[in-house]
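Take a look at the following structure, please.
Only one protein chain is missing from this complex, and each of the others stays in its spot.
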Amino acid sequence: MNRFTVDLNGLILNNPVTVASGTFGFGREFSEFYDLSRLGAISVKGLTLEERLGNPSPRIIETKQGLINSVGLQNPGVEYFIKHEIPFLREFDTKIIANINGDNIDDYGKMAQRLSYEDVDSLEVNISCPNVKNGGMLFGTDPDIAYQVVKRVLENTDKHVIVKLTPNVTDIKVIAKAVEEAGANAISLVNTFSGMKIDIHSQKPVLDRKIGGLSGPAIKPLALKFVYDVYSAVKIPIIGMGGISNSEDAIEFILAGASAIAVGTYNFVNPLVAVEIYDGIEKYMTDRGIATIKELIGLANYKKY
Amino acid sequence: MNRFTVDLNGLILNNPVTVASGTFGFGREFSEFYDLSRLGAISVKGLTLEERLGNPSPRIIETKQGLINSVGLQNPGVEYFIKHEIPFLREFDTKIIANINGDNIDDYGKMAQRLSYEDVDSLEVNISCPNVKNGGMLFGTDPDIAYQVVKRVLENTDKHVIVKLTPNVTDIKVIAKAVEEAGANAISLVNTFSGMKIDIHSQKPVLDRKIGGLSGPAIKPLALKFVYDVYSAVKIPIIGMGGISNSEDAIEFILAGASAIAVGTYNFVNPLVAVEIYDGIEKYMTDRGIATIKELIGLANYKKY
Amino acid sequence: MKLLQARISEIKTINEEVFSMRLEFDNSFIFRPGQFIDIKVSEWDSPLLRRPISISRKISENEIELLIKIQGTGTKQMRKKMIGTEVDLIGPLGNGFYLDDLVKELPLLIVGGGIGIAPLKSLVNELKSRGYKNIDIVNGFRKEPYGKEGFDTFNYHEVDETKEGIFVTEFVENNLLNRPYQQVLACGPKPMLQILSKMFNEKNIPIQISMEEKMACGIGVCLGCAIKVKKDLFNYTYKKVCVDGPVFYGDEVIFDE
Partner (left out) sequence: MKLLQARISEIKTINEEVFSMRLEFDNSFIFRPGQFIDIKVSEWDSPLLRRPISISRKISENEIELLIKIQGTGTKQMRKKMIGTEVDLIGPLGNGFYLDDLVKELPLLIVGGGIGIAPLKSLVNELKSRGYKNIDIVNGFRKEPYGKEGFDTFNYHEVDETKEGIFVTEFVENNLLNRPYQQVLACGPKPMLQILSKMFNEKNIPIQISMEEKMACGIGVCLGCAIKVKKDLFNYTYKKVCVDGPVFYGDEVIFDE
């Protein structure tokens, strides 16, 4: 335990800086830029039971300070992950979060079961992917289904369970409470916002699936609000993300109520951003004589003067 | 009638380029930059029955390609508007849209009644303001209340009625259908997205009301998706807005299904943007031999090849 | 108020944080001291919003000088611009200082704080050209003082706050509070303006203060730049810094937000 240690309701991170699923692969590429042990956790690319090829190209649209993606959960499948990626990630002193996805509730149960006896530290139940035909985000917009998915996962595993929520809802608090009630250990949010682009030359949506997910600095003010709202609605800890690009952003999320933060899109812009954020948080705490990161979590919800 | 004329279900605009409520005052300032007759319509600053002082400062936060505002419907009240602003706006060959707001359903009814015999061309029923204590956005997130507000307005007026929707909902189609069923003539969307900023020095939310509304280029991909979704859900026409900053953006909204578009935040960045958008649309149509703007509306929903 | 193009004709480093920038217009550019311009910093919209900067000096009929302190993205980028670059701006904006009630013969006090001296420069130049002589000027700086040219033809004092361990407001309180000023004119950080207002309101000496507030439009339409002012005896209302100000009388502003 040190001043940066955070306890996500059973999952202990060396520090609150993590990286978001789908923006960090399985860590190999970034290990060429820095020591992955500097990260509190790595949430790996979204996994499914079987290999997925993903969506047709184009999959990427740049917007003003944002990125629309329609990758569609391309991944090598959970077996490949277990065999080839876990051993590599285990070389580092960081927590491994397996981001799991299903077409239906059964799939989530099977994924949880399959990973139960494997060497991962937490399962991140993604009920918020906007880029797939079945399941995905739909599960995250209905509190009952969200509840059921989480219940099913917990019936099939003793692992620490994080549930990843979508911001494309009227009232995030209802969903957050449902997954808390179902027994989730922690919540991560936000996944991407549904967005689109139309090609004015072809006069058609650019993406084959029309709608993609918007991430990046553009969404930061919105994501922060979701974290702030959820903080006061539930007791379980939050991993906050959405547009974080520097340590000030990260500190905002922590003050809003995030026990840990994840960097997503900005990893593409500055591969070193995660470690720079760590350093920035350290400086912020030192400059202000803040003893432990815990003192900062959720502070913006209480502070009066 | 010319090639730019659009018929918003009874409200005929000379052209599809309008300006968004709250970003254009009552037109006086912009009349120093260009002839307001070049606009299809002007939606004036949100009005309430009585004068409103609005929220404490700060009211404005700049974000990456966006703007969070917490103005809080500061306005001189509907009587002042009728007496001092309508006569000025009537000097121009453009449609006047009165953006009306209430704390409760009665207020909306009274506003509609009061404006019924005044010289405005349409009422824009704002059930989507995130910056007020009572009513506002809450009305726009519940299809039943939205229905009731619109019903009440229509019981009190024969004017053309536009309903302005909030994007802070799980399923915009449900809300859009409710207001269509209630008898709205047209829908405008989107209003701002709920967002926030925390001051890492004071460790508190920057805004007195904590949450404000995000607008500007950052939200364009999201707003466009809402217009696209609503287009296929209802038959009444749409005024599309949200982050429009140039003619390409405007054309995207039209292709997505907007019969007219509104420029908001970008008026602050480039006061001439609305007329430049008009010119850009004209060039686009001429270059491609498109005879009337109507041919473009919603095209991205149909086009196959 | 016009949307104009200007050319950067000079950029000079004053110190680590502050620089001056000259802008040249095609036609004559007329302004009143205390007015400002709203500059589009980035062709690529980052930052998105324009930045308000006071007009600090008239160089010629069609050339002005700004005095700018680097704060964040916007001002950092302005510093990096090249001579000859075209700049898009709206101006002149705001009301500037109210000089019509002043008389040449009676003493005036002018107080600046840091970069707040920018609009005071053009104010002092204007007063000088109108033949004012009886002016005390005090400017306070956290760090090394700068920009005394123009001020120093009057009774001028610089307070190096860190070195002297005293705020400019304390200097005024200790040394100048008993002089029979007809009016005080000030620009600087909010706390300084608040203290000065209180000080001179109590003595019934009118004080004009140039205020800052975050601005989205600069032209009076967004209602973003509201400051709280007194209305009747017991009420308040909001005024817009961009069009009702930036200069207000110290006895109308309510400093509680």
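Some notes on this structure:
Lettered A, B and C in written order, each chain numbered from 1.
The rule we apply is simple: a contact is a pair of C-beta atoms (placed from the backbone, for glycine too) under 8 Å apart; a residue touches a chain by one contact, two chains touch by 3 or more.
These numbers come from a predicted model, not from an experiment.
Within the full complex, the chain left out of the display is in contact with A, C.
Within the complete assembly, A:P271 is the residue of A:G10, A:G183 or A:P271 that touches the hidden chain. Screening A:N69, A:S128, A:T141 or A:S259 against the full complex identifies A:N69 as the residue touching the chain left out. Mapped onto chain A, the interface with the missing chain covers residues 22-25, 29-30, 32-33, 45, 53-54, 56-62, 64-67, 69, 71, 74, 208, 216-217, 245, 265, 267-272. Mapped onto chain C, contacts with the missing chain fall at residues 42, 44-47, 73, 77, 82.
Assume only the chains that are shown with their structure count from here on.
Summarising the inter-chain layout, the chain whose CA centre lies farthest from the centre of chain A is C. When chain centres are taken as C-alpha averages, the shortest distance to the whole-protein C-alpha average belongs to B. Work out the mean CA point of chain B and of chain C, and you get 36 Å between them.
Between the CA-based centres of chain A and chain C the separation comes to 47 Å, rounded to the whole angstrom. In terms of their C-alpha centroids, the spacing between chain A and chain B amounts to 34 Å. Residue positions of chain C with contacts to 2 or more other chains are 45-46.
Counting partner chains per residue, chain B shows two or more touched chains at residues 61, 64-66, 217.
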